[in-house]
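Apart from one protein chain that is not included, each protein chain of the complex appears where it belongs.
Each chain carries a letter (A and B) given by its place in the written order, and its residues are counted from 1.
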Amino acid sequence: MIRAGRFLLALVALLATLAPAPLPAHELQPGFLELREVGPGRFEVLWKQPLVGGARMQIAPIFPESCRQVGEVRTERVEIAWLSTTRIECAQGLAEKTIAIDGLDAYSTDVLVRVQHADGAVETLVAKPVQPAVTLRGANDAQRGLWAYLYLGIEHILLGLDHLLFVLGLLLIVRDRWTLVKTVTAFTVAHSITLAVATFGVAQVASAPLNAAIALSILFLGPEIVRTWRGQTSFTIRHPWVVAFVFGLLHGFGFASGLAALGLPQGEIPLALLLFNVGVEIGQLAFVLLVILLERSFRILQIHWPQIVERLPGYAVGTLGAFWTIQRVAILLRAVV
Amino acid sequence: MLGALNSAPAHAHLVQTGFGAFYDGLAHVALTPADLLVVIALALLAGQRGTQAARWALFAFPAAWLAGGALGAWIPAEATLPLLTTLTFGIAGALVATDVKLRATVVGVFAIVAGLLHGYVNGATMAPGGAGALALAGAVTAVFCLLAIVSSQVTTLRAAWTRIAVRVAGSWIAAAGVLMLGWLARA
Partner (left out) sequence: MMRVDRRSTRFAVLLALGLTCSIAWAHEETGQAAGFLTGLVHPISGLDHVLAMVAVGLWGVVLGAPAIWVLPVAFPLVMAFGGLMGLLGFPLPGVEIGIALSAIVLGAMVLFEARPPLWVAALVVAFFAIFHGHAHGRELPEGTSALLYSLGFVIATGLLHGFGILLGVAHRWPIGRQFVRTGGVAIALGGIFFLWRAVT
């Protein structure tokens, strides 16, 4: 279906690869601050500092003036982060108070702040490098905090260049509108299934082989796109939705690892999962819609791109797929050896 | 420790989506009224004048925007040149409203001038906020996509009332520009 002019997307893809951030390994590695109110104004604190290149991320929470630390700070190294626990006492409680994360502006990651109030109400907020402080709302309208997961879902897909490239590859193969609907639906259903399965802990996939497999799924589409250029056909070109479904299962595990890194709290998992998934679908549909609208625009305006430009998006899918496959297999081998 | 927080740049003009510089630049165009209006007005104008004019505008405008933005980031100025940016979208709107039979090349030249100007202001205002090439790329991408989608849709309009609707939209943009000129004169 997408034949004419896909030059812009390739440009986006290339620009994004040139970005200074280590994009290919795009798993979200946010910090996590959990506060559980165990008595009036007394909070159990759990503080997770992710590892950056093996070292602990130099960030620290700053509590309001009316709070003071009581008891020891205990710190332990878990798999991919340092966990600290302590207890604080806040004379005026934490409702409508501001908690800042010091040092966050030096990193490109978020910190999830989750507060469980004494009455069981939970609010979840996101501190970002550009806005390293969050203001708690108090117990009354705490549920609104869950919307943070919707935002995180959108963020995950929009910054997940590998997922977007896979979707782009599918769009380049799809020939007609009905197949497009089937393919996008199949991808959505498949990754929703594995996202839920992994989040509820039914099945787990180790991250290194998963990343390699996701990269492979993108590489797989490269030759198929070339076949469409040559007017050849294949199982993938005839039934792209089958491929979308099978590989969608893989990508769902990828989304799940992103969500797991956010530190999902027990008790609000189903709703947070749903919102995160909806966020991912919003971002994905926006991308699909943009590609289709642009393709339609180029057709209406009768823009004839040079062949090299027209084929750039296809090359981008294949080349980046190959690059990531090599890179992630190397990481996998290093982990094994 | 707290100094880091205090010295955070005043994000006067760079929009923070939290999705990274590329999307910040994209959002900056969408949330800066003068930029958004000039893109829409030019898209209406180019679409109204047919596919050839739309093709001209589609390549001239983002390219000029990119050049202007690079210039603005290189030689940042304090000025946001509100008078000039208001004039460009106001004139574009008025051209749409009056349905003047401009030639495609004239539309192209107008696109270059407007693109250079708005791109320059765009680059100059984003650069102090810490935005780099990626933010500019985001802004140009937004401009290109919006221009392509809107102008191509306008070229397909055939029914008389839809052509009128385009002219009415142009008239609204021009009217907002005229009122804005009044505000600028008063300020």
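The rule is short, and it goes like this: a residue touches a chain if its C-beta (ideal position, glycine included) is under 8 Å from a C-beta of that chain, and two chains touch if they have at least 3 such contacts.
Source: prediction; values computed, not measured.
Which listed residue, A:73, A:91, A:206 or A:286, touches the chain dropped from view?
The missing chain is touched by A:73.
Contact with the hidden chain only, please: which chain B residues?
On the chain B side, contact with the omitted chain comes from 1-2, 5-6, 8-11, 16, 31, 33-34, 37, 86, 94, 97, 161, 164, 167-168, 170-183, 185-186.
Methods note: only the chains that are shown with their structure count from here on.
If you average the CA atoms of chain A and of chain B, how far apart do the two points sit, in angstrom?
From the centre of chain A to the centre of chain B is 31 Å.
Enumerate the contact residues on chain B facing chain A in the complex.
1-2, 4-5, 8, 11, 16, 18-23, 51, 54-55, 58, 134, 137, 141, 144-145, 148-149, 151-153, 155-156
Spell out the part of chain A that touches chain B in their complex, as residue ranges.
Spelled out, the residues of chain A in touch with chain B are 8, 11-12, 15-16, 18-19, 21, 60, 62, 100, 102-103, 105-106, 108, 110, 126, 128, 130-133, 151, 154-155, 158-159, 290, 293-294, 296-298, 300-303.
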